[in-house]
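Right, one structure below, let's go through it.
Note that one protein chain is taken out, while the other chains of the complex remain in position.
So, chain A:
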Amino acid sequence: MDLSAINPVLLIASLMVAATPLLLAAIGELVVEKSGVLNLGVEGMMIVGAIAGFAAAVETGSPLLGFVAAAIAGALLSLLFVIMTQVALANQVASGLALTLFGLGLSALMGQKYVGVKPPQMGRIDIPVLSDLPVFGRVLFGHDVVLYFGIALTAAVWAVLKYSRVGLILRAVGENHDAAHALGYKVVKIRTLAILFGGACAGLGGAYISLIRVPQWTEGMTAGIGWIALALVVFASWKPWRALLGAYLFGGVTVVQLNLQAAGVAIPVEYLAMSPYLITILVLVILSADKSSAPASLGRSFHASR
């Protein structure tokens, strides 16, 4: 075992990369849940985003277009969820599961000819002074655009939810859809937009895995990150900044675990690979005592009968 092989600077840099897909998916799902909808299809939308983004990037040669395609693909898949839960009033838990099962199959089908292909590389941004700072310059300011987009998105979602009228309406719909309906807000329309936003975010998160973090395409490569993102929303008590904190925490666990594997710690690889899932469970247990911050209408179908 050689722990000195672990470089703390690289560790923090790769932690930020590992956390980004989680953060993107969790922020999207946070908005969805704030509107009172529970979409368990995050894993399915992520993996479809992963392959759609990968395929688009390979075909066009532009990773940025790949991300655009991933967001569109994620939103399209979430449109299915909209039809199921907002139009056909199907059970949200079952529909979300269906979305994940369908997405896993669809992505495997789409990805057949992309196994073993190398995607075009995403350029890193170079901020003149900041990136040249010793140690911290490389760690904090030497990443790709999407990573910073994730952080900016967190800030934007926080500001919109907290200070804007749109955010207020979204929260009203999530807390009490009957009251919001009585006030004249279009509950179904608002929820539809929220779900589409969540789908696009999950798609981006998926593409971040296949284009930047790994970068290649393998079947089922999201490996439960979508589900961890769902847990993260609970962890964050539906607050954007806490989602960021949680994503970095989980990213940290993943990266440390991978580094320990590489350093040849005496614990078998399989047990180290379990750790992110076990820690997710542990965190859920600790935080589940407090349910007060959950949107009150979460998971309930809305049908305007009056």
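We adopt the following convention: contacts are C-beta pairs under 8 Å (C-beta built on N, C-alpha and C of every residue); 3 or more make two chains touch, one makes a residue touch a chain; residues count from 1.
We take it that contacts and distances are computed from a predicted model.
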Of the listed "Biotin transport system ATP-binding protein", "Sugar ABC transporter permease", "Amidohydrolase-related domain-containing protein" or "Cytochrome c oxidase subunit 1", the name UniProt assigns to the chain that isn't shown is "Sugar ABC transporter permease"
Contact residue for the chain not shown (choose from A:Leu10, A:Ala88 or A:Val117): A:Ala88
From the list A:Val117, A:Leu278 or A:Ala296, which touches the chain that is not on show? A:Leu278
Thinking of the whole complex, not just what is shown, which of A:Asn7, A:Gln121, A:Ser164 or A:Ser288 touches the missing chain? A:Ser288
Can you list, in ascending order, the chain A residues touching the missing chain? 40, 80, 83-84, 88-91, 93-95, 97-98, 101-106, 108-109, 112, 219, 223-224, 227-228, 230-231, 234, 268, 270-271, 273-274, 277-278, 280-281, 284-285, 288-289, 291, 303, 305
